[in-house]
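Note that one protein chain is taken out, while the other chains of the complex remain in position.
Labels run A and B following the written order; every chain starts at residue 1.
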Amino acid sequence: MNNLVSMTDLSAEQIMAVIKQAQLFREGAISQLSKSYTMANLFFEPSTRTKMSFEMAERKLQIEVLPFESGFSSTLKGETLYDTIKVLESIGIDALVIRHEENNFFESLIGKVKPVIINGGDGTGNHPTQSLLDIYTIWQEFGTLEDKVISIVGDVSHSRVARSNAHALTRLGAKVRFVCPPQWQGEFDAINEFDEVIESSDVIMMLRVQHERHDGNTSFSKEDYHEAFGLTIEREKRMKESSIIMHPGPFNRDVEIASELIECNRSRIFKQMENGVYVRMAVIEMILKGRE
Amino acid sequence: MNNLVSMTDLSAEQIMAVIKQAQLFREGAISQLSKSYTMANLFFEPSTRTKMSFEMAERKLQIEVLPFESGFSSTLKGETLYDTIKVLESIGIDALVIRHEENNFFESLIGKVKPVIINGGDGTGNHPTQSLLDIYTIWQEFGTLEDKVISIVGDVSHSRVARSNAHALTRLGAKVRFVCPPQWQGEFDAINEFDEVIESSDVIMMLRVQHERHDGNTSFSKEDYHEAFGLTIEREKRMKESSIIMHPGPFNRDVEIASELIECNRSRIFKQMENGVYVRMAVIEMILKGRE
Partner (left out) sequence: MNNLVSMTDLSAEQIMAVIKQAQLFREGAISQLSKSYTMANLFFEPSTRTKMSFEMAERKLQIEVLPFESGFSSTLKGETLYDTIKVLESIGIDALVIRHEENNFFESLIGKVKPVIINGGDGTGNHPTQSLLDIYTIWQEFGTLEDKVISIVGDVSHSRVARSNAHALTRLGAKVRFVCPPQWQGEFDAINEFDEVIESSDVIMMLRVQHERHDGNTSFSKEDYHEAFGLTIEREKRMKESSIIMHPGPFNRDVEIASELIECNRSRIFKQMENGVYVRMAVIEMILKGRE
């Protein structure tokens, strides 16, 4: 692993190696990096959890993190992403986390610049560390992904998570089903009735309704969406005993998920965020060590 | 002290313990924290002095500080403050300083989240570390607050400082008087003639005229305000010999205070800012040690 831009870069073995290293970090392992490194996190779209999660991971690895304010950088003067990254390479940055609204932004970078590139989310395309933390959370729960039934529910066509997760989960042996209204399924096959999958799911992974990506003519009111595709208290009661609830956040309370369920016993929502730090530590350390 | 959200949380003994620890830090004491901690400063309103003062205090305590850009966070996607704080808790933040425009924002957090919450200013409500640094500055000057006459002058109804200070100073034995135009006294008793209090005050604490909180129909021109309620050169000459001038900043030169007085012999304005760092170190250390 030389960079991480998409889950398709990773074999099943590599995914499991990340998961196991994340678990070691969770248990208190300390960084094996032998040099001092400098990183920067370039977030061209708003983010709290992913940006601060990477920042925490980097600090825990004793990496020096330079601040980068995307809203105040030379990209405002029309500089291309490639040119910005070459500048950062020149001043001595070893690795970059980048979130960018353009799908596959990294194609202009991989193989052309020296710093490690880690994709922190590109447009509606990939968000590989989110997939990895989801996989880690499921593995932590069940010890395996083999034959686990995972229902990904909601705004499938606009979700980075759905795309990133679909192939990886399947490759690890899970059975993935998308559940959404017909107009939101994009290129995916999907089940259009949430109630069909409740009892049979080991994992119900709710997606955020992306208000900011729809253009205002969504055919649902919040109440109607909650009724038809939200995880309601009533639906939660029908889930099987061992099954869990996940959500990548940020969530819309009482839209895709009932407010009371956010911190219920089945919910792994904040656990996912904890796991994100360990997974990111694992990814960064593995890539940097691999280049040493 | 488990959090610090309001001066009413603190007994007179606790206030004096903070002051004395601040003095030790000023004299060069080093942090007694036995673990490494991570903090973040969440400022949802503009600030230079308070934010950087906390940041400096944290660095001097060897605390790791994660950057948080409020203008670029998931609160833009409609996330509640509680949910944002739960995210930060999940990624492992130990303590948070929060400034927020909403009065008593902390009520949704205290007792419900793990990180320490320190109020960096809420709406027109509280600003406890400002009160503590004011108290420290007065104590440093006179060795006591007992019977000291403190006149708080200006935009009383919009001032966090006035509210936070009123009770605490009184509890420590000081005699506090508010001085302002009738339309700005809010729920406070106030003297409406500045000239009545000049000679008798040990401390004249000027407040910032909060242009940005008035709605444009202030009844004063800057010149008229300066004449009626500003600390003019003429008024300063009538102050008694040992008395001092304070201002929480940022100040409007030649509105609430004559520009020439900002750095005059009586002025403790920049001393207050120095003291702010030590007081904040004391508060953070005491809370974190108390939880160890």
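Simple rule for what comes next: contacts are C-beta pairs under 8 Å (C-beta built on N, C-alpha and C of every residue); 3 or more make two chains touch, one makes a residue touch a chain.
Keep in mind the model is a prediction, meaning the values are calculated, not measured.
Checked against the hidden chain, the listed residues A:66, A:233 or A:264 yield one contact partner: A:66. Screening A:22, A:40, A:118 or A:283 for touch with the missing chain picks out A:40. Remark: the omitted chain is touched by one listed residue; of A:28, A:78, A:143 or A:182 this is A:78.
In the full complex, the hidden chain is touched by chain B at residues 43, 46-49, 52-53, 55-56, 59, 67, 69-71, 211-212, 249-253, 262, 270-271, 273-274, 276-277.
Annotation for chain A: contacts to the undisplayed chain at residues 38, 40, 64, 66-69, 71-80, 83-84, 86-93.
By definition in this document, only the chains that are shown with their structure count from here on.
Chain centres here are Cα averages; for chain A and chain B they lie 40 Å apart.
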